[in-house]
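Removed from the display is one protein chain of the complex; every other protein chain stays in position.
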């Protein structure tokens, strides 16, 4: 299918030069390897490439969740990483869910990942209007804006939605939202919480347990990258050692 | 929605007593906490519980990928773990794919995870008929058998499908399948390989690179479980240190 | 130097059959590969081997800290692992210390490691007489009993020694010992604490900081074992994920 106005495209030059754009025939992408006019990409296919003025090739790829981290999206707040998102999605039963609630929205990376990976309608709560704006901007680039309801509301005051298939919390004090979140969940549905510090684990765990959540697990996902050169494979020397802890369980009644 | 004959159900008693069953009014589940007759579960809801003869509660949950590892499915071959599956799914662009090819099938855990997490049609190749039988048995329990095409064929001899949205390889010598797999992929689509040893990394990486796969990453996902007791949170002492390495990239043309 | 009565010897048959003995011409070592009479080892050298009745070789090695974990020593309490001991020793300035205080003694593995690795006199405190007995038994096998003073005393009530070159604490509530331990330390000397749970980290850290300890670091040492077969190198599948956290700092005045 040829690319058309409005399509999201990853422009991949090399590992360090990855750009996520939404095709707009009025716009251009400036890179240190050459300029790309969006209009020149219209009509091409995902997977094809163009040659820049420097002779370097730029490949056009269909965005996956990994590409959210390339240049193009805004991230004023800390974002979840793919290693965490993948695990969260399968814990939520991605593919079998139709209504999801999430708080806080932040830069919207998980929101977008949920939208890209499922057919669910996503209700995302944040108390900061500027964050909702950023998330909306990001969702628009990926073309999933209409799948998401952005709500300027403190989830600790209650969840408006009923019969929710999964709730995801990424906020400083999830334990204050858990009792109300529990009410909104369909029985057996997953509640998944992400916290950066260890101190938050215990409070979250017991708030979940005391609310009637069962099968609670506290886990951390660590990703190790390897560098491959001929006859010289090894883990990369420096990397992300920690993002946060995932606490997951399911509602019992 | 009340549970009915043929539905997959997780019977969760505690962390060590988790059973995955397919409701069959003729059958019973024996546990050391009491017997459960399937017919007594029909008409109940996911999330609800029954009390066993020993006074212990058994909760009925809707299966997620984590539950594949409970008692119920067969696993004669080594299986991928949820930590790996989650990452593989988002790397494949789960939610945006409609045709997936996989080899080898093995016990079918990834096959089932792909079916549960997407609307895609899955073509799974294995050279062992006994494995395909096991995988089919497992898929039937989860109710996704009709979404999967089980093929007794050596993928190194070619992929029958065209315009495939993602290919996943978990086999001893993926490099021997990569050139043919490349042909079957839609441009920009993901090729994802899982290998247990380090020696396989280099060969796979260069086979991918030489076939026209770009944006290649070699990664390992490590999961650390935490034990929570009041005032005593710590990583669990013993656990899975290693399953395998994930090598992922995308087709360029 | 030929082995003589009383010498500590590691009898190494294979990775799973490693025995630590103290030569006693009246004694025998029974293994499933054959019997070894200690008297037959007297006069041999470290590094040499004898052939057992089953035709298998048993090598005689000079014990290092790794060998403490073989069959021979008693370990009724949890013990520190070599990965932690190595790091603790260099943090303590091993090789430059002459007086060390330690609590609690436990099975005496760190005590013995300190004795084997330095010329220091070691004062080890425990409130359990049975543990001191175990530790003394273990120290005797390694021939370092006379380098250690075993004290049945609660270190929280005070440290008898003055001008101590390093203190090591492995006890449930190190924060209750830290102010008194601080007094016993020579300025600039290291205080090193080992705790298994995360909840203990914060209390220990601030107790150290408030006592005048500087350069405080909280660290965890993780060891990953690799399995080597021809053309198949990989991390071992299962292993020790966690022992404890090391909190180290130095006394300022």
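Order of writing sets the labels: A, B and C. Residues in every chain begin at 1.
Please note the rule applied: contacts are C-beta pairs under 8 Å (C-beta built on N, C-alpha and C of every residue); 3 or more make two chains touch, one makes a residue touch a chain.
What you are looking at is a predicted structure, and each value in this text was computed from that prediction instead of being measured.
Peer 1: Using the touch definition up top, pick the residue from C:22, C:66 or C:128 that touches the left-out chain.
Peer 2: Result: among the candidates, C:66 touches the missing chain.
Peer 1: With the missing chain put back, one of C:4, C:28, C:162 or C:224 would touch it. Which one?
Peer 2: Answering carefully, the residue with contact to the hidden chain is C:224.
Peer 1: At which residues does chain A meet the chain that is not included here?
Peer 2: 196-199, 224-225, 231-243
Peer 1: Taking the full complex into account, what residues of chain C touch the chain not shown?
Peer 2: 12, 15, 18, 45-49, 59-62, 64-66, 82-83, 85-96, 113, 116-119, 186-190, 198, 201-202, 205-206, 214-215, 217-228, 230-231, 233, 245, 250-253
Everything that follows uses one rule, which is that only the chains that are shown with their structure count from here on.
Peer 1: Degrees of rotation, nearest 5, to put the Cα trace of chain A on chain B?
Peer 2: Here the rotation carrying chain A onto chain B measures out at 180 degrees.
Peer 1: Could you work out how far the Cα centre of chain B sits from that of chain C, in whole Å?
Peer 2: Inter-chain centre distance comes to 43 Å.
Peer 1: For chain A and chain B, what's the span in angstrom between their mean Cα positions?
Peer 2: Chain centres of chain A and chain B, defined by C-alpha means, are spaced 22 Å apart.
Peer 1: Determine the centre-to-centre distance between chain A and chain C, using the mean Cα coordinates as centres, and give it in whole Å.
Peer 2: 46
Peer 1: Which chain A residues sit where two or more other chains touch them?
Peer 2: 198, 202
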